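Below are the structure tokens for one structure; questions will follow.
One protein chain omitted, others in place.
Moving on to subunit A:
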Amino acid sequence: MMELERWGPSKFLPTSRLLIVLAFVSCLSCVFVAGRSADGYTINGRVKIPTGAGAKGFGLLGKISDVKVILNGGQKVTFLRPDGYFSFYNVPAGTHLIEVAAIGYFFSPVRVDVSARNPGKVQAALTENRRGLIELVLEPLREEQYYEIREPFSIMSVVKSPMGLMMGFMLIVVFLMPKLVENMDPEEMRRAQEEMRSQGVPSLSSLLPSAARN
């Protein structure tokens, strides 16, 4: 009835990742069979999470034991066996939805048609991109990075910050303004200074309504 891959007990020890990888490689036969029992079918499938290929691997992102496979929005929940396979038992004929919940990966939900007329015939398609699946092997569409990546320290970020801008402006005033003054004609300069002296230094009080002066 159910076509399940049987492994020796030693292979179930999850301590060796190598064995799991071996299991991935050696099992290419299609396990996407709906076995029929009394009034329901069995959906068998496999979740394949790329090991090693991702920058972080299993260690930081979710472990295989934390992966849940969910049928029809929570009607049934199952977990992955060490080789990545999962099964839903006693599923009635109809069109179902399988979702994979794994921290660190984005999986597309899968539409699975279990046909009542042709027992054992099952069709599956990813709902996100409408891609049909020949066998029920679910792979993440992408990795999910939950944190912003801090940009490394750069001088530009300091310069661009409000404080940096303030400093920059100050430096300009300190070093460039005297240069501007230097290039002025000394005659003109003197005239301007005299003009200023005759007017008096403009102060805040002079700008205000001249009530105080009277």
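List of remarks:
Assume a residue touches a chain if its C-beta (ideal position, glycine included) is under 8 Å from a C-beta of that chain, and two chains touch if they have at least 3 such contacts; residues count from 1.
To be clear about the criterion, contacts and distances are computed from a predicted model.
Of "RALBP1 associated Eps domain containing 2", "thiamine diphosphokinase", "ER membrane protein complex subunit 1" or "Glutathione S-transferase", only "ER membrane protein complex subunit 1" is the UniProt protein name of the chain excluded from the display. Mapped onto subunit A, the interface with the missing chain covers residues 2, 6-9, 12-14, 37-38, 40, 42, 63-65, 68, 70-82, 87, 89-92, 94-97, 99, 101-104, 106, 108-109, 111, 127-128, 144-150, 152-153, 161, 163, 166-167, 170, 174.
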